[in-house]
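So the structure is just underneath, and the comments pick up after that.
FYI, not all chains are in this one, though none of them got moved.
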Amino acid sequence: MDIPKTMKAAVLFDLGDLRITEVPVPVLAPGEALIKVNSVAICGSDPAIIAKGWKGYPKLGEFIPGQAFSGVVAAIAPDVFEFSVGDRVAVEPHKGCGRCDNCLRGFYTTCLNYGNYELGHRHYGFSTNGAYADFAACHVNTLHKLPDSISFEEGALLTGVGTVMYGYERIGWVGAGETVVVTGPGAIGLISAHVAKILGAGRVILTGTREERLAVGRELGVDITINVREENLVDAIMDLTNGVGADMVVECTGQSAPAAEVLDFIRKNGRISYNGIYHDPVTLQLDKIVQWNLLITGPKAEGRLNLARAIPLMADGRMNLKPLITHTFSLDEINTAFDTFTGRVGGAIKVIVQP
Amino acid sequence: MDIPKTMKAAVLFDLGDLRITEVPVPVLAPGEALIKVNSVAICGSDPAIIAKGWKGYPKLGEFIPGQAFSGVVAAIAPDVFEFSVGDRVAVEPHKGCGRCDNCLRGFYTTCLNYGNYELGHRHYGFSTNGAYADFAACHVNTLHKLPDSISFEEGALLTGVGTVMYGYERIGWVGAGETVVVTGPGAIGLISAHVAKILGAGRVILTGTREERLAVGRELGVDITINVREENLVDAIMDLTNGVGADMVVECTGQSAPAAEVLDFIRKNGRISYNGIYHDPVTLQLDKIVQWNLLITGPKAEGRLNLARAIPLMADGRMNLKPLITHTFSLDEINTAFDTFTGRVGGAIKVIVQP
């Protein structure tokens, strides 16, 4: 592949000021491949980073956001043997330092040297440059081959899927046949519900307030939807479970009141994965954790190679996230893309930017 | 329901001498329900029990075998509140004593008071009477409601499914997206392969020697079949996994040589569930367990309520074991049923007896 010297990129010049400009194509460090970016999925944290920055983000005027993406290998560093030019790949945004305790034990999304570029840590689109550009330099640790049966657009959603799956891994996987309640039909909630079913949940119940989103859930295999504007959530779950409560709850609203309410419909010995972004503190009846003997976790991103786990499931069609992809924009239209995403214009769920 | 005083049953009068006769309908103990048996699946251990007995089996002339069955609740003891007359149920054969260390920790299939009837242990068709009869007395701990969408015939297979699932639970569940190799396309192998896919395996590879059984595997969702008469198994798995080996192997041949060969195509850090009945000793390169850092288990029956876990998966059609049910006989034909099963007459896989 012929690599140009410069490329088009969306650069953050100031907080809130993201502009398309021409920048040098990144130079590869050892272990890296140059990815010709095809599709970038806008994630919930992207607008926040653009508006407010992120601890240790690259210099304004140079910072290229974009974390969840797919593309094609355009070049490889001399020591790279795992990938070849032309390979279709999905990219995960986290690379650990590889030398702290957490990385050495496999927990690279909670690397203790977060943001330390010299020691080898990378977080594309957060602490290092990301993917809203023609090209991105990515370490092999973050690359996963995409079979032809997965489109680039769906491949860009795999980071989200990996995060959801990591939550399930961390809480002991989905138990076969269990009743899983997913609260909040945002993109992560919809993926959580879809994945629960694929991993062997018995019944998946999705809750929310927007009927059209609940309908997407049903399209993705959800068994039962509950509109919490119309039904009492706790009563409904208790009715559906003979008064026992849900075996597992995956909280995806990111809101404080629903996050607390989970304790009212989880079963004794149940498990909770908090998958939202909780901007505000949450007031819990903590005693319930003890008395009900609960297990609780929250997944920090697509840890322990869970992005890779998702690929065969998507490749053979069991996982189908096409209903989530509502809009596609070119890189030049990136600000429109963000407006569409944040304003949920036209029922936007996942918005793809294609450089 | 009108309960007669006597019933038809297949009684073991001597080793190898199973005959239909008229016996009293069982009297219910506390916590028990009387089940009008509908369908009993012949299991691999049934012919062995009939031929050779089982440690602590009931008196010859009184012993009714039959372990995997479904039916309808015909009567309940006064203290039973969980079930009502008329309920359709699947029955699991093990009830623990409920007072030994293993039972109290939830491992009732390895009850330390196995065979001690007075202390409350039951193993239908092994240490206590089973289901080749019009009626069977079953403790509520062993009963699971069958939704209408599950036929009695399929319900009788749930004990086998529960055993397979317990193997998966004990080894840490199927990891999402993993490559699972199942060796041996007998009934347990076919179920293991089918269930692996339902629980989120990436690729399921089934191995065997009989082409028609491998074809059933493909019908049940297996991705790749390997006829070990035609291909070198180890080479084939290594090719399919880029030289890494299988993430998990479920050994279902029950044969010594294949059981040992598993260590040649498992990956470093892989997991093995031995699901067969191993009549003969197996000579292993044990050092591989250490050097490859493997985890190994074998499921003792349908432990920890895994039969119940299977029900919602079968109820909504994800699990479909109809292709396994090749023959159905009446109770009067029980010896023909056994001959059909053991001789694999007409391609018999699972043979159902219906009193």
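The chains carry the letters A and B, assigned in the order they are written, with residues numbered from 1 in each.
Everything that follows uses one rule, which is that a residue touches a chain if its C-beta (ideal position, glycine included) is under 8 Å from a C-beta of that chain, and two chains touch if they have at least 3 such contacts.
The structure presented is a predicted model; accordingly, all values stated were derived computationally and were not measured.
Assembly remark, whole complex in this entry with 2 chains visible in place, copy number of the identical chain is 4.
Going forward, only the chains that are shown with their structure count from here on.
Mean C-alpha position of chain A lies 39 Å from that of chain B. Across the complex, chain B meets chain A through its residues 165, 168-169, 172-178, 195, 198-200, 202-203, 223, 306, 308-313, 316.
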